[in-house]
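Of the protein chains in this complex, one is absent; all others appear in place.
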Amino acid sequence: MRAALLLAGLATLGAGAAADLALGADRRWARTLAYLAGLAGSACLCAVGALSDLGHPLTVDLGGLFGVGTASVRLDGLAGLFLTLTSALGVAISACLMSWSGPPERLDGRHLDGRHLRGHGTAAAYLLMLGSVAVVLVAGDAFLFLFGWEALTVSFYLLTGITRARPAQASASWATLGMGKLSGAALLLAFLALAGRSGSLTISHWNLVSSGTLHAAAYALAVVGFGAKVGMVPFHVWMPVGYPAAPGPIRAAMAGLAANVGFYGLWRFLGVLGRPPLWLAVAVLLLGGVTALLGITFAAVQGSLSRLIAYSSIENAGIILVGYGVALAGEAVGRPELVAVGLLAATLQAVAHAVAKAALFVATGTLEADRGSIEIDDLGGSGRSHPWTGSALAAGALTLAGLPPTLGFVSEWFILEALMQQFRVQELGLRLAMAGAGALVALTAGVAALTFVRLVGFVVLGRPDPARSGPADGEAGALGRAGLVSLGASCFALAAASPWVIRFMAVGLAPIVPTAVTDGALKAPWVLQPVFADFSALSPTWLLVAMPGLLLATAVAAIALSRGRWLRTRRVPAWRSASGGVRGPASYTAFGYANPVRTVLANVLGTRREIEGGQAGHPTGAPRHAQVEYRTILVEPVEAYLYRPARRALLGVVEWSKRLQSGRLAAYIAYMLAALVAVLVVTVATR
Amino acid sequence: MTAISPTLRLEPAALVGAVVERVEAPGRFAGLFATARPSGSTELLAVVATDGRLDVLQAHLAPGVSAYPALTPRVPGAYWYEREIHDLFGLVPEGHPRLDPLVLPLAHDAPRPRPGAGQPGPGLMSPDESPLPGLVSGEGLFTIPYGPVRSGVFESVEYLVETPGEDIANLRVRVHHKHRGIEGRFEGRSTADGVLVAERVEGVASVAHAIAYCQAVEGLAGVVVPAPAQLVRVVHAELERVANHLESVIRHTEASGQAVAYARLTLHKERVLRLHGFLCGHRFGRGVVVPGGVANGARLEPDEIGSALDKLARDVDDDLRLLMATPSFLDRLRGTGRLSGDVAASRGALGPVGRGSGLGEDVRRSRPYGAYSLLGFEPAEARSGGDALARQNVRLDEIRTSLELARRAVAELGGQERGPWRVPVVPPDGLGVGWAEAPQGEVLYLVESTGRRLARVKPRSASFHNLALLASALRGDVFTDFAFVEASFGVSIAGVAG
Partner (left out) sequence: MPWVTRGLREGIVTTRYPARPDGYGEGWMGTVGVVGEPEAGSPGELEQLCPTGAISARGGQVRLDRGRCILCRRCVDARPDLFCFDSSVEVASMRRSGLVVPPVDQTDAGLALARADLARRVRCLRRSVHVRHVDAGSDGSDEWEVAALTNPVYDVHRLGIFISASPRHADVLLVTGAGTAGMLGPLRRTLEAMPDPKVVVAAGTDAASGGILAGSYASHGGIGDLVPVDVWVPGSPPSPFSLLHGLLLAVGLISEAEG
């Protein structure tokens, strides 16, 4: 039954893609049809996922389907857990996309992005992405896994390259493709090493590989390969350019949905490869902390909404990697509770991030299509003109800021609790790494609050610019609203239902850590604890009841105690120091609000300020009514100190190697001869 | 008053060259003023201070001439002076980099007050409130209007802070809200009544303004003020300096949240004002200085004053010593509001602002007047830091020297407590120039008398000259530094707006 459903789901996706390519983007019903196929296919896959999570593992042997060894599909709890998450999101996002691609009257010049969204092949690439995600999750052998992985890379490349309107679009899609290839190459190396040692292409057989240099190298390569997909430093550079390059709500699918295969891969290989070398746990913990801080610092100062959300993906990848690092540490020192709390925290964070990120990017897509801009300063007051979109945006932002009573608060609480278990570890290096990661995550949480307060404050609650805020009739369409509401409400509903969510996850994580250990996170039916008993406790469900209750009680008490005077507030107009007014913008801009971060974290951001055209306050410098240009420049440290020198060096080598192409026949024959000799030498030497 | 060279008359076109020549001599540009004549013509008067004397350069603009070559491109210190002249007289300095309105924004073709013209004013002139264009542009730049009504008890002034958030990219100052047209209130009064107006040009430096005004009148009349009167003037001027410098430190302590220090220093300041009141009947020393001397001797016995001054000096010194050992206070001042020595020198910064940026000039010493040379006055040592801390250190030194000077003057006065207090002053027609070192820096008075009446008086407060430098000092600072930089400049807006 599961196999049939899986096949049906994938077939639906394939049929949708075929229909899109065949019928093109000219017919309105055909566009909608392709995304409808996405919705239906995702629903099938979601059912497969839920059944696999709760049911027994199932392996389907595909035989020599692809001509290389035996291919197989394996549906166990872990695959089921991630398949449930990604396909549920796939349903919601596809619903939004159906609305999007819909009404032709929105196809005027104002909706620049919408036109590309409905362009030829967009839906096909989107469906390819959904399908390849499912293939990666259910792959039982290396070949199928890599096939899905490369297909995913191709779909990312297509989606980031569809819009050609923006400058630097080409470099964005090239960066996405390049980092995807790097990730694929690292995985290929790891798989070859493991397959060579174990003599099998079936992933589950690799648990036979014993500890040693090869095991450690393969482990590290797997972390690099999957880390590049989720945005681990220093492989994160494609994200802030790649995600914004994709059209509208497709970004939600890339960042919220597809990125989870990276986490799935990390989890899967933890289960398969078992005990990691200690240094890898230390490295992952520290890299995760650095990734989180770097991501959120850059997110805090972005002027573009999509870049802000993209950088926040990097931040969340860092936090999730820290949780994963705790699990690695637990595996390395043989403490299953530590593995359980680390994985549980990381998985919860991954779920929170996926849902919130999807909500943010779908909402961003709506606003972009209606307002024609993605800059925060242009989107002021969207909460009033677009109440549905604004609410989803606010829900997602609160979740990613880790504020109660959202799921983000629960997951970040879990992450910090997991890191606090460092005293249970004997190894000093590991303890220091956990403490250091804890400090970085705490700092990250602080900056994250600032970042998302800025987002909510300016975009959702801000004062609308009367020139820009156009009417929002038929905002997002009925299906789009349903998608937005389901994504936004999930941020709260999943927190309320967190005991059930944890039980569901515990079953899914069974291939790595026994369900009985993971279930230790439930102290009481509605109370959570970090697996270890008597450490601390939290009840997100009660929080959802208590927080509004307290607010209400306070308001009632205030009104009662003041005998109603509290409601009769004396109101006067806003006060601005009695000034006669100023010319130009006269209140805090989104840029200005983030400026203290630029100053305080100047070491991370490489902040530099330049003044051009005269000296402020000094009369001889500035000609009459001239403008002095004030510029703030930020430097991405990884980009500036790693990739730019590397690129320079590479280009130098390429330049040098051009000399080999002399054009003379004799030289080419000499090269061939040299190569032949080299091959012979190697062959003889290794025999 | 031997330190004024005879007025040099020039063509308007030659004015720039003559000023530049004297500033490079080296000298210090001290101000550019204008006076309207009943005939419709206008006189431009540039004052340059060189080596112990003042050079006054005068250029005549015939009726109907409404432009002259601007000084500012070559003499940056003239920046605000030319804006003020444009506002009050409608003259256009050709080549001025930024002729934004300053003290009185009026429509382009509106009639101007033209002080000195002697006609009854054109009725109430309402300034044009329309906003000024900004100077700085860039990503995220916006303008915060701070004032004219600000939090706290301050004089009205509007600071327009151009900022990308937190950092101060540029500061523009609008002082016109407080423009009272007080220069015009001198005209037609007797020289004896003029001092009442002079005392109110800058109310917190009443004594210094009265002295500068009276010395201009006395210089014109050629009278010598009796020695006892000179000593009484010193006592009041120095008490006024102590109160002003304490006020600057008080505002630093307030901005840095030093509650006890704030309470202690405000108590000391209240005692200084009370001593002032007991001495002469007025808490700000008004009514003491009159042309030709002082109105009366001190109302207290020299011993009483002496012991009051001693106690004050002890208490103040004790608290200031502790304040300067409080790291949380000093951290806010160190490096804040740095005014480089080059800018200070090229713009001719005055008083403690100049002395905090390495300029040693103190007119009590460079162009001595009254009893200062008799009392053996040595000016406070200049500091080179240029930051708020350097300016405060200058003020702390001056509080001590001022109390000591007052003590010495009282001791001298002990033998001469019967007067004489004043001599009659009958000024001839002509121009007199007077100066004094106010707490804010050098005060200049240009007094023109015709038929024993004041035809035109131009007071130039150090506040006007120094406030133009505030924007330069704020470069690279953030919002929270603003209160410290403003307090360390210690300007009175009344003296700026006129």
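Just so it is clear, A and B label the chains in written order, and each chain counts residues from 1 on its own.
Quick note on the criterion: a residue touches a chain if its C-beta (ideal position, glycine included) is under 8 Å from a C-beta of that chain, and two chains touch if they have at least 3 such contacts.
Nothing here was measured: the structure is a model prediction, and the numbers come from that model.
Asks: For the chain not shown, which residue from B:15, B:204, B:359 or B:474 touches it across the whole complex?
Replies: B:204
Asks: Which residue among A:234, A:372, A:580 or A:606 touches the omitted chain?
Replies: Looking across A:234, A:372, A:580 or A:606, the contact with the absent chain belongs to A:580.
Asks: For the chain that's not shown, point to the residue among A:571, A:659 or A:687 touching it.
Replies: Selected residue, touching the omitted chain: A:571.
Asks: Footprint of the hidden chain on subunit B, which residues?
Replies: Touch with the absent chain occurs at residues 104, 113, 121-127, 129, 148-149, 151-156, 176-182, 184-185, 189, 193, 196-197, 200-204, 206, 247, 258, 260-261, 263-264, 266-267, 269-270, 273-274, 277-278, 281-284, 286-287, 295, 319, 322, 326, 492-495.
Asks: Which subunit A residues would touch the chain omitted from the figure, given the whole complex?
Replies: 570-573, 575, 578-580
Keep this in mind: only the chains that are shown with their structure count from here on.
Asks: Could you please specify the touching residues of subunit B with respect to subunit A in the complex?
Replies: 72-73, 76, 79, 96-99, 129-150, 158, 160, 162-167, 169-171, 343, 469-472, 474-475, 478
Asks: Give every residue of subunit A touching subunit B within the complex, in rising order.
Replies: Those in contact with subunit B are residues 303, 377, 576-596, 599, 609, 611, 615-632.
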